[in-house]
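Here's the structure we're looking at; comments come further down.
Apart from one protein chain that is not included, each protein chain of the complex appears where it belongs.
Coming up: chain A.
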Amino acid sequence: MSPDLRDDFPLLARTVRNGRSLVYLDSGATAQKPLAVLEAEAAFYRERNGAVARGAHLLAEEATEAFESARADVAALIGAAADEVVWTSGATAAINLVANGMLQASLGAGGAEAERFRVGPGDRIVVTELEHHANLIPWQQLAARTGAELAWIPVDDDGVLRYDEVDSVITPETRVVAFTHASNVTGVVTDVEAIVRRAREVGAITVLDGCQSVPHLPVDVAELGVDLMAFSGHKMLGPTGIGALWGRKDLLDALPPSMFGGSAIRVVTMETTTWLEAPQRFEPGTQPVAQAVGMAAAARYLMDVGMDEVARHEAHLAQLLREGVAALPGVRLLGPVGGSGALDVLGLAAVVVDGVHAHDVGQILDDRGIAARVGHHCAQPLHRRLGVTGSTRASAHLYTTEDDVRAFLEALAGVREFFGVTV
């Protein structure tokens, strides 16, 4: 990765506690933004702000054009068509849109074409044991409200999905399989094909959580073969408050909306409403237009660098980081070391220091100017399965350097001594 790429990210130049240079290793939580994103958003407000898809004046036209071309840019990043991308406030909202749409269908909405979204007693909803809460709770709640059964593909003692259990967990009764493309804790990239193959066999819809993959790996939805995918803007160098749901057009057109209001409709009477096709049927109310424009700028930035190049850079950091952590005495890496060249593990490492709580580890790092994540990273069940309540996670992005990783490893090496923990 070109070193002057860091100049594109103004925040990386700031100092933090004790006047130290920032070592930003929390990109898995939220990524820093390049100037291209900041400027695209500001330029929209300065020059083109207007009501989208309403009104006939020039600004309304230009704002609509900006909003829809942003959709096309984000679609291009994942190899999709523009009308298969629904704007949401983030990945959480995208997953909820699907789960709540299925709840609406289960309540009878959507007519015959929504049949495949209906779940009830006797049906099964499948997730995995390593899901982020955002891809667990919506399904858990859908099951609780419809009487469907929630089941999950377990992980082994190393936090790796048990692919040998896929066929038995995804039963013929399974209607939907929701799973992450890459764990935000272990960093391991999922063998999507192995799950999609079985889901197709039983006719289940597949929903992929692309939060950790889209910002870091080349992602092509057609190649992956999933039906729907959620991802967020802020983790892929874009603004907060924006994300997207990608879905096969025929599915999106049949999924009942679950949020209602202006702009998403065809005809409204006092008693009834008919909906527009996707994506507009899912976008009632005023949309986060400037944020969409910013997310598109982020997509273009990533495509300009090249996702293969991003993945190569992060594979290198993953190896440095994970092998470095694994070599430290008294420090446990959650998940396998991995990283055998091909990026089957993201550039992140969640670690547990023997005898020292994650918050205390984070405090030592913070003192050195290192921003890392502490806690359960919204994956309590996985942490519980691995026998810990929390961990400290360092996560990289395309702007992360080898020096950043070395600073983390060096600080980590001194933690046990500071807290007087001896072997």
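Criterion: a contact is a pair of C-beta atoms (placed from the backbone, for glycine too) under 8 Å apart; a residue touches a chain by one contact, two chains touch by 3 or more; residues count from 1.
By definition in this document, contacts and distances are computed from a predicted model.
Enquirer: Please identify the absent chain by the protein name in its UniProt record; candidates are "Nitrogen fixation protein NifU", "histidine kinase", "acetate--CoA ligase" or "ABC transporter permease".
Expert: So the chain that does not appear here would be "Nitrogen fixation protein NifU", according to UniProt.
Enquirer: Which residue from A:V289, A:V374 or A:A396 sits in contact with the chain not drawn here?
Expert: Only one listed residue reaches the unshown chain, and that is A:V374.
Enquirer: Thinking of the whole complex, not just what is shown, which of A:A358, A:A372, A:A394 or A:L409 touches the missing chain?
Expert: Hidden-chain contact among the options goes to A:A358.
Enquirer: Spell out, residue by residue, where the missing chain touches chain A.
Expert: Contact residues on chain A toward the absent chain are 356-360, 363-364, 366-367, 374-376, 380, 383, 389-390, 418-420.
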